[in-house]
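Just below is one structure, and these are the notes that go with it.
Only a part of the assembly is drawn; its chains keep their places, and the rest are absent.
A and B label the chains in the order they appear, each numbered from 1.
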Amino acid sequence: MESLLTVERRLLLSCPDRPGIVAVVSGLLADCAANITSLDEHAEPANGRFAMRVAYTLPSARAQEAQSRIEAQLDGEDIELRFSDPATLPRVAVLCSSENHCLTDLLWRFASDELRGRLVCVISTSDEHRTAVAAAGVHYHHLPVASRDEMSAHEEQLLELLVGKVDLVVLARYMRILSEQFLEAVSCPAINIHHGFLPAFKGGRPYEQAHERGVKLIGATAHYVTAELDEGPIIEQDVVRVSHRDSSDDLRRVGRDVERVVLARAVRAHLEDRVVRWDKRALVF
Amino acid sequence: MESLLTVERRLLLSCPDRPGIVAVVSGLLADCAANITSLDEHAEPANGRFAMRVAYTLPSARAQEAQSRIEAQLDGEDIELRFSDPATLPRVAVLCSSENHCLTDLLWRFASDELRGRLVCVISTSDEHRTAVAAAGVHYHHLPVASRDEMSAHEEQLLELLVGKVDLVVLARYMRILSEQFLEAVSCPAINIHHGFLPAFKGGRPYEQAHERGVKLIGATAHYVTAELDEGPIIEQDVVRVSHRDSSDDLRRVGRDVERVVLARAVRAHLEDRVVRWDKRALVF
């Protein structure tokens, strides 16, 4: 009988802080025979906000009840509740250009179930990756952009392929700036990998800048894309040590290793519902 | 009136996992008008155990009630509950030998309130640190040990200075092996800094061994002291990159920087009631 089946659910919650939220959620979950398998929360006195991630298992028949009762109880202004079912894999599109290190890595990770999502398509401004993407059983769309003038037509084509069809867009060295209109229209989050340690080295030449400035560490930053370039909430960052011996080509090469890992960790955190956005910041549970 | 005073409390809990523990604790806390300021938990399917750290604020008048009701509700076999009051600073003794890098660092951290404890005494097998320790306003005891034969008398002297007088013993490069009898008699936890990346390089010559083996990273490990040498639960570890250019003296020097920081982080975590011991492992919330 379905009612005996145990299912898993996750709740991601963000709201103004007040006493008793944990008690309300955990109490209602206990009422519905749920077992909390993981719970992490964060209260910030400085802005008076509270966020929580709860993973729980419960009898399939009571999953909807638990959700409805929590929603009813925590209803109110400025409260965000996101329930999700880990068995329903989010649909992901990867956008890229001719550089393939992040793409290759993501293809491997989706194929190896390291990333709990369904890679539904790869859209590239270059035609080079068709074979590799096809070999992974993923749809490949080649949408070239010759100049800035073509971006608006390009965005139209992207929207056609994405709207309502994917739950997450990953910019894996896509190297184009998407417009505010596009970001609104696509109506799902987009994660970008920036090849620099933000907020240093914004823009398109971070490795050259890093070399000229003689920094001793270079980094990569995965962040949600917002209308303001390289200013979106940071999900993950990492660095690697370099020296004067490294030319800007060397920085580019070692940077690729960091970019891949940082992007993969960010996508993984997002797909596991670990990320809460608070204005300019991202909390990662 | 006292009842209007808000106080802070912490609960560290370890028990067999079962549904509803979070609900019970958070519900009782809500009943007692408490506000949870931080909650972290861990359930491990592999061993069926559960652990949780909760920090909360509540009216002073209800602190004892909250504690008693939680204790009553969660009473049972194999359950550990540790309530603590952050305002009551644990008493700490530091044991060391002639090397003073960890000692100097700990003196600075206690003086700067980075470590929330009360450093009540320093006991050293060397007389060299008397001035520095006195300058920090801390009692200094010089207990020399000429040979292994004297260890048992030495341990007697230590026990006299420690039993009932301190809540934590920190071995800051103390360089002596304490007996099982001593560890039982002292009846408070002891944290040791090992100058190697455990479980590699146990024993007294880790840097020489690391050099001979040509490792590319050296590390330090802070762990609870148990009767089995260098086998106690690991609280914190870190590493630093080295190369063939580094002699074993160089390893010793860069190792000191890691030892200091690793020991300080471990002591801090312990003093903030963040560490739960599960057999050979330490969970750090």
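Criterion: a residue touches a chain if its C-beta (ideal position, glycine included) is under 8 Å from a C-beta of that chain, and two chains touch if they have at least 3 such contacts.
Model, not experiment: these values are computed from the prediction.
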**Per this structure file, total copies of the shared sequence (2 shown)** = 4
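Here is the rule we use: only the chains that are shown with their structure count from here on.
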**Fill in**
Between the Cα centroids of subunit A and subunit B the separation in whole angstrom comes to 37
**Contact footprint of subunit A on subunit B as seen in their complex** = 19-20, 22-24, 26-27, 29-30, 33-41, 43, 241
